[in-house]
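Of the protein chains in this complex, one is absent; all others appear in place.
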Amino acid sequence: MITAIGGVLLRAVVVLSGTAILTFALLWHAPGDPAQAIAMARFDALLSDDVIDQVRQEVGLNTGFWQAFWAWLGPLLRLDFGYSAVTGRPVWPDLWAAMTYTFPLALAGLAIGLALSLPLAILATKRPGGLLDRAAVAIASLGAAIPAYWLGLLLILLFAVQLGLLPAMGARTPAHAILPAVTLGLGVAASLTRIIRSGILEARGQPFLPALRRRGVAGQAVARDHVAPHAAIPVVTLFGLELAFLLEGAVLVEVIFGRPGLGTFLVTAITARDFPHVQAVVVLTALVFVLVNLATDIFYRVIDPRIGAEDA
Amino acid sequence: MTLSVTGLSEIRAGRTILHPTSLEIEPRGRIGLVGSSGSGKSTLGHALIDDLRAQGCSVAHVPQSPDEALDPLRSMAFHWREAEVALGLVPGSADQAGLFRALRIEGGDLRKRPWGWSRGMQQRFVIAMALIGSPDLIVLDEPTSALDPIVAAATMDLLSGFPDGKDTAMILITHDLGLAARRVARLLVMQAGRVVEEGRTADILDRPQTSAARALSAHRNWIALPC
Amino acid sequence: MRSVALVVTGLVALAVLGPLLAPYDPTAIDIPNRLSGPTQTFPLGTDALGRDILSRLLYGARWSLGLAFLISVLSLIIGTSVGLIAALGGRIADWSLMRATDTFLAFPELVAAVVIAGLMGAGTWSLIFALSVTGWMRYARVARGIGLSVQSRGYVVQARLAGMPGWSIARWHYLPSLIPSLTVVWTGMFARAILGISALGFLGFGVQPPNPEWGAMLLDARVHMRSTPLQMIWPGLAVVSCVLAINLAGDALRDALAKDGQPG
Partner (left out) sequence: MLTVTDLVVKRGARATLDGISLSVPAAGTLAVVGESGAGKSTLIAAILGLLKPATGVITWNGAPVRAARPALVMQEPRAAFNPALSLRRSVMEPIAAQGITLAEGRLERLCAGLELPLDLLDRRPAQVSIGQAQRAGILRALIAAPPLVLFDEPLSALDAVTQKHTARLIAEVQAEEGFAALIVTHDLGYAVAHGDRIMVLKDGQVEETADAQTFALSPRSPYCRALRDAAISLGALGAAA
C-alpha cells in the first residue's frame, strides 16, 4: 500500500510542477509586450518607453526565463503568491476573497447536480431501456448540449426580467446566488446522470450477481451491498474529472451573472497581463485537480486494494 | 423426501432450448447430468433449481468458477453471514467449523477478500456456503473446470464422501463423463435440449444406447492404464 | 457509424452552404431597422446595429461549426498519436506521456483556453491553438486504453508471430478498433469545441467582430435582453441543436459499439 501511495504522490508532484512551468512559459512567450500591458493597466494611459522599461525592470521581466521562473516559484513553494504586478497588493488576499465566492457557488452547483442526477439515474436504471431510461438519457443529452452561459441568460430572462422574482446580477445577497447555482447545477446534473447511469448498468453486469439471487439474498441487499460499491468505482473516477469541469463552469457562470470570484479575477488579470494573478489562479485550479485525483486514487485503494498494478 | 419436477422446458428467442423434462431425485441420491456443450444441461439445471425452489424445497447452487459466486469487494466473512441471513438463519448459527473442516479450508482467513484465497479454497468455500442448513439438493455446475487437477480431485473426493448423516441429494452437471462416472449412481445423458438416455451409471458406461451416450462413454478418458 | 456520418455531413454542409443561403450581408449595418423583432424582410429580426440575425447565424455556422470541426480533428490527431506512443512505446514513454497528459488535464479546458486566447490576443488562430492544445487529452487516454488492450489480443500476437510488418498490423488490427471508439470521443469533443468557441466568443476572447459567431452574438444580445429577448434565443438554439445532434449520434454509436464488446 505504501509504495502505491508514494507512486500517487510522485505523480501529483510531477503534474503540479509541469503545470507551473507550462503556465509560466505561456505567459513568458505570449505575444505583445507584457510590461507595456502592465504599465497601461497600472497607469491607465499611453506611456513612454522609459516608464515601460522601468515597469519591466521592477516586475523582473528582463531577466532570463529560468531566473524569472525561480523568482516566482521559490516564494510560491512557501505559499507566498507574491504581489500583483498591477496593484502591487499581495496576491493571496484578493485570491482568497475570490475563492470565497467561487467555491461555495461550485459546491452549491454540485449539490443541486447530485440532488437531481442521483435519483434520476437510479430511477432510469430500474428498467434499462424502458421509457424512463430513454427519457433520462434524452434529458442528459439535452442538458449537456445547452451551454451554461445560454442557460444562465434564459434563467435571468425568465426569473429576473419577466417574473422579477430573483435578482440577476452581482452577489449582494444570498438570493443572488440562486440563479447561478441552478445554472451550474443543471449542467452538472446532465453529465452526472449519464455517469451514474452507466456506472449502475456496468455494476449490474457483474458475473457473481445471479449466484447471489439464487442463494436467496434479498434484491435490496444485493443492490446495497454489491451493486452500489461496484457502481461507485467508475462514478468516482469520472466524478473527479467532473469536479475540474465544475470549476470551469463556475468561472463562466460568474461572468454571466457579473459575480465577483475566480472568473472575473482571472479575466481581468489576463487582460492586464498580471502575471502573478493569472498564475495564482491556474496553479490553484491545478492544485484542486491534483487533490481530487489524489482523493479518487486513495478511494480506489481502500475500496479495491487489487487496483494498483495495472494503472500507469 | 423425494424431490420431483415435471415438464420443465424453456424457449429462448423462439427456439426450444429445453424440451419438456421430468425428474425424480431420491434423498441422498447422486445424479450426473452429462452432455456436450450446448446440449441444454445447464439450462435444465437452472430450471430445476428455480422450479424446486418454487415448490419450497431448499436448493443450493455451486457455479462453475468462484468468480461467478463471490464479490471481490466483500470479505469471505461477509459472504458467509450474508448466506446465513439469506436462509433465514441467525448469523453465526451455521456449523461453520464443521463444514470448513470437512472441506479442508479451516485455515482460511475470513477477514480477507476472495482474491486473498487460492482458487481451490474459494471454490470449496462456495461449496461450504451451499451446504449451510443442509439443503435438500445441491447442484454443482462443472465444479472442477476452474480448478487445478490435484485440488479438483481432492474437492470431488470430499464431496462424494459428504454429507454423511444428512439426506442432501447432489446433481453434478458436466460435459466429462469420466469425471461423473465415479461419483454418481444415475446418469441423464442430454443432447439438443432433450434427455436422450437415463439409467444406472454402470449400464450406460457399458451398454450406451444413443449416439450421444456412446460418444460420451467412448471418450470418457484419454487412455486406460495397462497395469 | 452511419448516424454519425449523417450528422457530420449535415453540419459541414451547413457550415459551407450557410453563408450562400444568407439573404443579406451579415455585416451590413442598417441603424434605422435596429433591434426589430421578426418581420417579413428580417425573419429573425435584427441586432443592435440593424444587421440581419438570420444571415449572421448562417455565416456564424462557418465559424462555429467549421472551426469546431478543425479543432476537434486537430486534437484528435495530437491525442491519438500521444496515446498510441504511450501504449506501444514501453513503460518510460508510457509513464512520462501520461504525466504530461495529466499536466494538461490539470488545466481546466476553458480556463486554459481563456489564458491562451487572452494572452495571444483574441483572434481565430489563438482560438484554434487554445482549444486544440486543451482538447487532445481525452483522445490520448482512449487511444492508449485501446492500444494497450489490442496489443495483448490473441490475433495481434498471431500477426506478429506470422511476421507481419508493424504498419500492416496497425492498419488491419489497431485501426479497426480505434476508429469506432475514437469517433465516439470525437463527437463529444466536436460538441465541446462548439461550446468552447461560443464560450470564448461570449467572454470576448473568441472570434472578433465583425465576423459573426454564435457566442459573440449572444454577448451582444445580452445587453438588449429586456427590449428584444428573442435576439438572445436564436444563437443559443443554434448551438444547442448542433451539439444535441452530435451527442445523440455519438450516443447511438456508443450503444452500437457496447453491444459488440468494443471498448467504449
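Some notes on this structure:
Per-chain numbering from 1; labels A, B and C assigned in written order.
In the analysis below, contacts are C-beta pairs under 8 Å (C-beta built on N, C-alpha and C of every residue); 3 or more make two chains touch, one makes a residue touch a chain.
Predicted model, so just to flag it, every value in this text is computed and none were measured.
Considering the intact complex, the chain excluded from display touches B, C.
Residue-wise, the contact with the chain that is not shown comes from B:157, picked out of B:24, B:109 or B:157. From the options B:21, B:43 or B:144, the residue with contact to the unseen chain in the full assembly is B:144.
Contact between chain B and the absent chain runs through residues 36-37, 119, 144, 148-150, 152-154, 156-157, 175-182, 215-216, 219-227.
For chain C, the list of residues touching the undisplayed chain reads 153-155, 157-165, 168, 172-173, 176, 260.
Simple rule for what comes next: only the chains that are shown with their structure count from here on.
If you sketch which chains touch which, the chains link end to end in a single open path, with no loop closing it. If you average the CA atoms of chain A and of chain C, the two centres end up 20 Å from each other. Remark: chain A and chain B have CA centroids separated by 53 Å (rounded to whole angstrom). Considering their complex, residues 49, 60-61, 63, 67-74, 78, 82-83, 85-87, 113, 115, 129-130 of chain B touch chain A. Only residues 206-208, 210-212, 214-218, 221, 225-226, 229-230, 303-306 of chain A touch chain B when the two sit together in their complex. Contacts from chain C toward chain A in the complex involve residues 86, 94-95, 98-100, 102-112, 114-116, 118-121, 191, 195, 198-199, 202-203, 215, 218, 222, 225-226, 229, 232, 235-236, 239-240, 243-244, 247-248, 251.
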